[in-house]
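The structure that follows is given in the form of C-alpha cells.
Every protein chain of the complex appears in place save one, which is left out.
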Amino acid sequence: MNFTPSNPDFATVVQASFARQGLMRMMGATLDRVEPGVVDISMPYSENLTQQHSFMHAAAITAIADTASGYAALSLMPAGSEVLTIELKVNLLRPAAGTHFVAEGRVIKPGKTITVSRADVFARADDGVPTLVATLTATMIMQAGKKN
Amino acid sequence: MNFTPSNPDFATVVQASFARQGLMRMMGATLDRVEPGVVDISMPYSENLTQQHSFMHAAAITAIADTASGYAALSLMPAGSEVLTIELKVNLLRPAAGTHFVAEGRVIKPGKTITVSRADVFARADDGVPTLVATLTATMIMQAGKKN
Amino acid sequence: MNFTPSNPDFATVVQASFARQGLMRMMGATLDRVEPGVVDISMPYSENLTQQHSFMHAAAITAIADTASGYAALSLMPAGSEVLTIELKVNLLRPAAGTHFVAEGRVIKPGKTITVSRADVFARADDGVPTLVATLTATMIMQAGKKN
Partner (left out) sequence: MNFTPSNPDFATVVQASFARQGLMRMMGATLDRVEPGVVDISMPYSENLTQQHSFMHAAAITAIADTASGYAALSLMPAGSEVLTIELKVNLLRPAAGTHFVAEGRVIKPGKTITVSRADVFARADDGVPTLVATLTATMIMQAGKKN
C-alpha cells in the first residue's frame, strides 16, 4: 500500500521522537528506514536483553516491534500529533537467536483517531539469512498536538 | 483458584530460571512472590526504560507482565520443564507513570502442553496508591525436561 | 469495581441495541443482566452453531463474549453514544461442551473514547456446574451520538 503523509516533515518527527526513547537507546536500537506508513528498527544481540535460555527476551523483541509499528503510524499523522499504543499482540514464532534483529513496522489501516499496524521481526545470523521470529499487531491512538 | 503444584520444588525452579534472565537483571526486577500459579514481579522506574514521553515503555511493562505470567505457568509444571511464551496480548490502560511497577501473574487454565495465564500491572507512586496500567493475557507452552 | 453510569437510562439503551442484533436473535441469546459496567448474555447449545466436532464454534462463543463486553462498555457511555469493537482477543480454554453458555462482560477501564472490557464464558451442563471455556479481552470505541 502507498500512503500519502499529511505532514511533509514526518521523518524528522519520527527521528526526534525515537531519539527521546530511553529504552531504544539502552538497547542500542537504530531507526533504519522511515517512509510513509513504513518504519524499520534494528538492534544487536545483547546479554542484557535475554531470557533464561540466552535467547532475546520476548519483551525485547516486542520493544522493537511495538516501536516500529507505532512510528509507522505516527508517520501518517498530522503535524504536532503524538502516538500511543493502546494494545499489542505478538506471536513468538521461533526462538530469537541471532546477532541482529530487525522489526519491519507497516500500517495496515490508518485512521483519524485509531491506526492499526503490524510488525514482523526477523533474526539475522552471520550467514545473513533472515528468519521470521515474531509477528505483532497493534492498535495505536493519535493524540492531537497543542495548538500554539 | 487453588492449584496443586506437581513439583514440590517449584519455587526453587522459578527462582533459578529468573536469575538467568539478563533482561530482568538489567531492569532491576525482583521476584516478590512465588506460589502455585501465582508470581509477582516488580521493578523500579528507570530512564533507561522509557518511551518518548518519559513514561515506562510498553515493552518494559510487557517484560514484567510476560515474565510473571510465564513463571506462574512454570510453577505448576512437572520437574525439569521449561516454559516458553508462544503469544501475548497486552492492553495498555493508562500511562505507566510511577516509582515502582508490579506485575501480578496468575494462571487461568493450566494444561499438560498449553497453559494460559494473565498478569495485571500496577504502578505505584509515593502516595502508595496502586493504579492498574496494563493487563496481559499469554499462552505458554511447556517444554519437557530431559530424562536422566 | 463500582462504576457510576453517566446515562441513568443505560439499561434501556443496552436492551434496545441488543434487540436490533440479528445475530443474537438467531442464536437465541438473551440479555440476563445489565448493570453499570456489567452485562451477562447467555445462549443455548444449538447444532447450527457447531464446529466440526459438534462443540460450539469458537465464533459463537466469541459472539456472546464480544457482545457482553461491548454492552458492558456502552452501559457507561453518555446518552446517544454507540459502541463499536475495534479489536478482540479470545483464549479458548476448553471445548465448548454444555447445554447453555453464559458470557460475563465486565469493564476493566472506561474512557472517554476507548473502553477496555473483558468477558469470561462459562459452559453449563445438566449437573449445573459451570466451567470456564473462554476468556476475551476487547477494545471498544465510543461513537458520539448525533446532537438534535
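When the chains are written out, they are named A, B and C in that same order, and each has its own residue count from 1.
Criterion: a contact is a pair of C-beta atoms (placed from the backbone, for glycine too) under 8 Å apart; a residue touches a chain by one contact, two chains touch by 3 or more.
Keep in mind it's a predicted model, so treat the numbers as computed, not measured.
Across A:Ser6, A:Thr30, A:Ser46 or A:Asn91, the residue that sits in touch with the chain not pictured is A:Asn91.
Only one residue in the set C:Met1, C:Leu84 or C:Val129 touches the chain that does not appear here, and it is C:Leu84. Remark: the residues of chain A touching the chain excluded from display are 89, 91, 93-94, 108-109, 116, 118, 132, 135, 137, 139.
Contact between chain B and the absent chain runs through residues 86-87, 89, 113-114, 116, 139, 141. Take chain C: the residues that touch the chain left off the picture are 17-18, 20-23, 25-26, 46-54, 57-60, 62-63, 66-67, 82, 84-92, 95.
Here is the rule we use: only the chains that are shown with their structure count from here on.
In this assembly, the C-alpha centroid of chain A lies 33 Å from the C-alpha centroid of chain C. Note: centroid distance chain A to chain B, computed from Cα atoms, is 23 Å.
Chain B and chain C, compared by their mean Cα positions, are separated by 28 Å. In chain B, the positions touching at least two other chains are 89, 91.
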